[in-house]
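Shown here: the complex without one of its protein chains, the others still in place.
First chain written, first letter: the chains are A and B, and each begins at residue 1.
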Amino acid sequence: MAEPDTGFQNTAWENSGDSQTALRLIVNEKEVHALVPDRLLLSDFLRDYLGLTALKVSCGEGACGGCTVVVDGEPARSCTLLAVQTDGSRIVTLEGINAPQGLNQVQRLFQQSHALQCGYCTPGLLMTVHCMMERGLEPNSDQVAHYLSGHLCRCTGYRNILTAVRRALAGEILPEKPEENG
Amino acid sequence: MAEILPPPVRPARSYRYAGKSIRRGEDPDLLRGKGGFLADLPAPDSAELFVVRSTQPHAIVKEIRTGPALRSPGVIACLTASDLGLIDDALPCLDMIPGTLDVRQRVMATDRVRYVGQPIAVVVATNRYLAEDAAELVQIDYETLPAITGHLAATSPGAPLLYPEFGTNIVYQTTQRDGNPDFAPRDGDIVFRRRFEFHRQTAVPMENRGVIAKLIDDGERLHVESTTQIPNTLHSALALAFGMDAQHIKVTAPRLGGGFGCKEMVYPEEIIVPAVVRKLKRPIRWSEDRREYFASAVHGREETVDAEAVLAPDGEFVALRLTGWANIGAAFGLVPNSPITAMGAMVRGPYRIPNLDARMFSVVTNKVPLNVLRGAGAPQAALLMERLLDEAARILKMDRAEIRRRNLIQPDALPLDRGQTDFAGAGRIIYDEADYPRCLDAALKLADYENLEKERALAAHNGKLLGMGVSMYVEITAVGPYENARIRLQPDGTVVLFSSIVPMGQGSETTQRQLVAEELGIPIEQVSVRQGDTDEVPDAIGTFASRGAAVGGAVARLASRELIKEILKQAGAQFGCASDQLSWEDGCLVGPGIIDESIPMSEIPGRLASRRNDSVPQAIEANFRLDVAHPSYAYAAHIAVVEIDPQTGHIEIPRYAVAHDCGKVANPLLVEGQIVGGVVQGIGQILREKLHYDPSGYPQTRAMMDYVLPGCGDLPVDFQITHMETPTRFNPFGMRGAGEGGCTGAHAAIGTAVADALRDYDIAVDGSGPFTPTWIIEALNRPRHT
Partner (left out) sequence: MKPAKFKYVRAETADHAVEQLCSADPSAKILAGGQSLIPALSARIITTSLLLDIMRCPGLDAVSQTKDQITIGAACRQSRMEASAIVQESIPLLSEALGWVAMPQVRSRGTVVGCLAQANAGGEVPVVSLALDAQLNLLSRGGVAQRMSAKDVYAAETGARLPPQTLIASASFRKRAANEGWGFSEVQLRRGHVALVCCAATLVLDENGRVGSVTIAIGGLTANPYRADRAEKVLLGGAAGDDQIIGDAAHVASDEHPWPARTDLHATGAFRSKAAVAAVVRALTDARARCSTYQPGNTGATNGRA
């Protein structure tokens, strides 16, 4: 087995007396080994140790959805998980579903529909939408609102988000450049 | 940052972007998770700062013992107020008028704390976990003082005083008068009085606050990055706090994850973090968490207003008298007195009401400081006015739309001077051109007002109480006093706008790029915007009062015109002709007889360089300062249909209609987004959101689950918006602001709709609730007056 990665800011924990546990998991298809403090939240592990800063910590208690990632195929809050709990898991973050360049289809629909304003809630939301797409939810089913009820947005009022998500679930494909009007 | 494509060889047509629903160039970064928010910015080698906050609402601080905390693992420092080395520790307040008592907040508490959450000490450690561990070890001895939370109670004799040296808790007062303020009712006039209560709310942007500070340029300068809507104001405040030359300080605001007014503030942490950097000579970061946000970020809206209305028997409102008190918390925020001032200034909205006498007061209490929150007092004012109109209609047995029509200012009476005001940035309130009656009628039609009674009867048949709220508002937007912009044609042929407008979701980058590209006649892809940097725009006002597009966009356009002038001037020098022999057409420099072919913008630096026999192209720069003599006044009609289930107290909003006028619209898609977002935020605020304090001054609303924000199920099922575009003389491009009105309209429309639904029940719906299921059920079950 390879040496565990030391991760960022390991020196920040020096002499803290924190017990640490080895962690081995797959993040965005890459194997990660680390030795981390037991109390390190998964959100901090992903953001600070692995530099995956797309997910946002907003409420810190699992209520708002901003920190949502995919763990073993299901959307989950990274702020209510310890990193050490995810040993052996497969985690996908927004960085893992981004196209190499530009936007994927869901993201293009979000842009076209003006489904984001400040963009802070967007990365977490896109992970839930990713799962909804994988599960083949029907665009007009009440499951759509049910999944999206796990996300709070303070800017958009949700209307354009619902539009974008329904269009994505309906399989709409947009051309490369967004249309100006309509 | 927009993706910059190589420019076309020759532009074939003019590029027109103003008024179009251009999709946002900032979206790709945001959608890919590369938004560059403060929490995402690299802060190498920075230590983490954590604020130790008062656990007492009102107390003398006898002693602070930091020893145990200092010995905690990972701790670098544990500091109190006297360690900060501040020359001036008062945080700025921008709406203190003559006679205002100075209750500006101090950066950190010294001998006295006045609210739970007030900063008392800070811990600096190698990471946030260890800083929180150490903070628990800081020991503070308090001598408890009696606390006061109610603003009316705080004005009673014998109430505990927050600032005994002043002898009172009333710290600010202003009057707003028009016509004959002493108007006495005539025979036959109807007089009635109501008291309105507006509850305490908070903005809850999805992004919490944060500050990163470090020394740069070999320690010569201090760089402060903060989640601020007003980097230039913070910049001045820092210079004052440290007694430093402003040039030695640089403030940058990255993109914000929402602001809504709670980041239009100079916070203690924004001074503390840089102070600690100066002291420890190392970079420091502070990241607010959500519990801290509820404990210490500014609050909004809490007021009580007594209103007396005088009506003629035909329904004309002839006079309005108000006395209002704002609960501004323990000390001044940045603009704490503005909401209550706005009550007097804007309560009449689009209604004539020639005689006005409003006296407004700010009262300190042992709560978190109050500041502006989206709408800045207009939500309360509009709700109050619309409820008075509905009451008048009920008394006179008039149709509610009719009584409004009777009182609306007619288009030919505008512009109309409504009087001088103390509202910061407004000066003399002069309503600009508008068509209020047409706006109201458009909304009534959209909302199917004609069939309201049929709809009501049908709902009643199904056991539901249906109501419709009809409301209008006029709001102060696009305030001055001025704004600056710089614009540069880069050596590579692209154009950069340096703007003071901080993006916080309103799409300012795209709006400004559209307007600059339109003005210059070039493809939008060639334009980028840099914002929020005091080095780049040293003298600016900032992002609030819905001024981003109207003022920020206007100054961007005018700066673009200056750039063209500068290009013509420099080209004239290079081509050896008078600049008026050259001109600008379709994004190109043209000069018949002087220049063979038109030169597109992107090629100009290169061409001018080669004329100089210089291999290195130079930038060409221009700037513009737009002085804004008058704000412009956006207005709208909002109509909400609510359906109340009297068994459960649950309120549905099946229908919502808006007719909206924000003048010339730069980007309709973005404006509509602001309206929908503002309305849903207003729905949350009036149906559920409330900050609770117990009577001893302890906040009860401490975390996200405590404060019930609207979710996707709260969007009105049928939501329609129609636009009017009446240009305003107060903006060079006829633009008015659009960012806040949704919130204002929603308060007024839903507050009045709930009252209408409950009209048969003799329930006083005088205020902003919130109209939770408990509120509804308790109201329905209260004993009735006979």
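Keep in mind that, in the parts below, a residue touches a chain if its C-beta (ideal position, glycine included) is under 8 Å from a C-beta of that chain, and two chains touch if they have at least 3 such contacts.
Just so we're clear, the structure is a prediction, and the values are computed from it rather than from any experiment.
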Omitted chain - touching chains that are shown: A, B
Hidden-chain contact residue, picked from the options B:E269, B:D289 or B:E475: B:D289
Full-complex contact with the absent chain, from A:R47, A:R77 or A:H130: A:R77
Listed residues B:L94, B:M244, B:V708 or B:A764, member touching the removed chain: B:V708
Positions on chain B where the hidden chain makes contact: 128-129, 132-133, 136, 289-291, 463, 647-649, 688, 690, 692, 700-701, 703, 705-706, 708-714, 772-774, 777-778
Contact set of chain A toward the excluded chain (per top definition): 16-19, 21, 38-39, 41, 44, 60-62, 65, 68, 71, 74-77, 79-82, 84-85, 87, 128, 145-147, 149-150
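The rule is short, and it goes like this: only the chains that are shown with their structure count from here on.
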Rounded Å distance, chain A centre to chain B centre (Cα mean): 29
Parts of chain A lying in touch with chain B, wherever the complex brings them together: 9, 11-18, 37, 39-40, 53-61, 63-64, 66, 93-95, 98, 102-103, 107, 110-112, 114, 116-123, 126, 145, 148-149, 151-162, 178-182
Interface residues, chain B side, partner chain A - complex: 20-24, 26-28, 30-35, 37, 39-40, 73-74, 126-127, 129-130, 203-208, 255-258, 260, 289-291, 503-507, 669-670, 672-673, 676-681, 703-705, 709-715, 719, 742
